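The other protein chains are all here in position, but one chain of the complex has been omitted.
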Amino acid sequence: MERLKTTLCGIPLDNPVIPASGTFGYGEEFAALYDINCLGTFSFKGTTAQPRFGNPTPRIAECTAGLLNAVGLQNPGVEAVIGEILPRMKTYFHKPVMANVSGFSVEDYAGACEKLGREPQIGWLEINISCPNVHGGGMSFGTDPKAAAEVVAAVRRVTEKPLIVKLTPNVTDITEIARSCEAAGADGISLINTLLGMRIDPLRRRPVLQRTMGGFSGPAVFPVALRMVWQVYEAVKIPVVGIGGIASAEDVIEMMLAGACAVEIGSENLVRPTVCKDIIDGLPAVMDRLGIAKLEDIIGGAHGWEKM
Amino acid sequence: MERLKTTLCGIPLDNPVIPASGTFGYGEEFAALYDINCLGTFSFKGTTAQPRFGNPTPRIAECTAGLLNAVGLQNPGVEAVIGEILPRMKTYFHKPVMANVSGFSVEDYAGACEKLGREPQIGWLEINISCPNVHGGGMSFGTDPKAAAEVVAAVRRVTEKPLIVKLTPNVTDITEIARSCEAAGADGISLINTLLGMRIDPLRRRPVLQRTMGGFSGPAVFPVALRMVWQVYEAVKIPVVGIGGIASAEDVIEMMLAGACAVEIGSENLVRPTVCKDIIDGLPAVMDRLGIAKLEDIIGGAHGWEKM
Amino acid sequence: MKQQQLEILSNEPLAAGIWRMVLLGDTSDSAPGRFAELRLPGEFYLRRPISVCDAREDRLTLVYKTVGRGTRRMTELVPGQEIEALTGLGNGFDLSRARDGAVLAGGGVGCAPLFLLARRLREAGCPVTAVLGFNRADEIFYEEEFRALGVRVEIATLDGSRGTKGFVTDAMPGIAGSLYVCGPQPMMKAVWRRARAAGQYSLEERMGCGFGVCMGCSIQTAGGSRRVCADGPVFAGEELLWND
Partner (left out) sequence: MKQQQLEILSNEPLAAGIWRMVLLGDTSDSAPGRFAELRLPGEFYLRRPISVCDAREDRLTLVYKTVGRGTRRMTELVPGQEIEALTGLGNGFDLSRARDGAVLAGGGVGCAPLFLLARRLREAGCPVTAVLGFNRADEIFYEEEFRALGVRVEIATLDGSRGTKGFVTDAMPGIAGSLYVCGPQPMMKAVWRRARAAGQYSLEERMGCGFGVCMGCSIQTAGGSRRVCADGPVFAGEELLWND
């Protein structure tokens, strides 16, 4: 449908709906429920240079309108992703896919990105400098503009593929990090990753998560995500992908009005497995009600309202 | 009831339940619904040196499990609070009360605190260095450890009353600010103030709030608040007051297990006006179910669980 | 203010985009111009403020416009369901001002609170004229109900599909007696410009609590800041700053 089309770093998308990394696996479980080729694309499970088991359980805690996770980047490693998973993915997904990459050093990121960047099905590399669930990795890059720039610059040198940097919201000034990534050569910014959160089991008098804290996501974080998308849209010129608590077609439109050219849907996939398809199917009727002809027309459309 | 008693900076409280500033006015509206002397105490509407009307409307936006506000410290100013409001308050509230103070300069804070500190009914001064809804004030003190320390030190010089500093969660490292306030002479830390958030009206294609962004509060923020209370409890030796999304007796207990010696209840007062009384009444049964004899026994009780 | 459980007796469309809900409960504090705050089931955190359209014995009638997710959800509530409410909120209209007669000017769903006002004024023997403005004929509601009270009714529609074509002001007779106004901001401003007389205006504003503590709905007036929910929603025209 023409009116849902959008573009992400030069690559056209049939629609702006992208399942977020860590909530969609490699798409196989969802492909059993619906044809996932209806998606704009999807961002597959965060990949690291080496295979990782992740953190001990419990890794999950429930919250009002969301959940905490402390999975800790469980994945089979970049070699297995390229050797085993991508060949299989071709059989059920026929569009460019987004590879989400994490690391513990600049070299980790660059190494994994170089390898993944060579794979033809990979359309975008999404660099996760925001994982709160691993020691000494991920999030520490995302809270320091200099460290973030180093990672981006190193990855930039090893691939021509569009480079999207996924930011953590656990910072005082998100625009500082975003600008630093743009200056270092990023082609896009996606945000937000999870807020650092915690729950305690009052009966056992200990944290619910074995790792004490975890990443908080779900509809509860939507207002924080929307605010940061708005701020980053004003701070950088590269495209912004909105992530955080999206659960309906209306939420997608709010994110796009704030400045997102596409959106990623995370937690909601876990509790309503067909949510992405439902949102794509539901968008035209919501657009009609709101007087929106084409989604591309409204990207950033709520900025500058004071002057109207 | 003996088992609910706690202590805040040396002053005994009948229970840990404290309505939070900005959600309880000066208590009069609630006193019409129930006897507010059942409360531990309450923190009254944020007071500034000069009267303030605050921001233009709309000042309120709804969110999943919470709301945004951009009230902007509307209050009649410290002179009117002392001259008109406190004399009336004596007639319906018979316990020490907490005065919440905001400002736009170090002198503002010190001036208002000096005056309020002399009032006999004021038990604690709660310095709000975290208001996101005013230009050049509040939150900028709360995001910089040095500026926070300056405010605290200045207020410390003008009053002997217990000084509680209310922190913003919109920072990369909450413990840095908390330690800085402790070093500057604070007697306690209360947290969290609101998360900076935003909503957009998709029909009118503009932010819902006239001021674009506002403070996000409600049950949605509880996991973030709990995490920060946990972190600050480990970072400082002074008492911690837990604030953020508390809506039930179970939430109070979770906060106390994380390290809070008392809690403030905010947004929930707006939608369930009797919530504070309901929680106080409900605590004993919940404590029975969880095997808690006295609330004071569980403060910080979930720390060190790994060693057990 | 009273916190109570109300039982839904009926909930049905009244006109295009306008619904009526009748509830069973204590209506002793539901005076003309006051409102109730309803707690909706589901994901809605804040209550919904809805003004009282009528209150008779234990029947509370609320008329509402479906504008967002919350009011759309309200249309799904069915008879027999209970709904938690704060009732008796706001100051309400001052009826003692109306002596020789009253003119009631309503715009759209703002006509609803004027109904209980009209009924009470008529019961006191006061002659009442109601000027009711709508966008189109299919949005008109309660015309016959007003007439049945013995109220003179003038209708205005923007597209001319019924009554006078134009705004409420185009259908307003010369002001005779007290003026009571409720409707969208531009409509009330137009009435104020036309009348420039003492009159009571019922405002609408996004609210947090609805009972005066959050300062979410504060406005500046000639007499200082006022809370629309607790000091209003009804204000004297000369108190308001019309920005003109």
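The first chain written gets the first letter, and so on, giving A, B and C; residue counts start at 1 in each chain.
Definition applied: a residue touches a chain if its C-beta (ideal position, glycine included) is under 8 Å from a C-beta of that chain, and two chains touch if they have at least 3 such contacts.
Please read these numbers as outputs of a predicted model, since none were measured by experiment.
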| item | value |
| --- | --- |
| Touching the absent chain when the full complex is considered, from A:8, A:65, A:98 or A:148 | A:65 |
| Contact footprint on subunit A, counting only the chain that is left out | 22-25, 29-30, 32-33, 45, 53-54, 57-67, 69, 71, 74, 208, 218-219, 267, 269-271, 273-274 |
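The working rule: only the chains that are shown with their structure count from here on.
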| item | value |
| --- | --- |
| Remotest chain, subunit A as reference, centres from CA atoms | C |
| Per-chain CA centroid nearest to the all-protein CA mean | B |
| Chain centre separation (subunit A, subunit C; CA means) in Å | 46 |
| Intercentroid distance (Cα basis), subunit B paired with subunit A, Å | 34 |
| Sites on subunit C at which at least two other chains make contact | 43 |
| Multi-chain contact residues (two or more partners), subunit A | 65, 219, 250 |
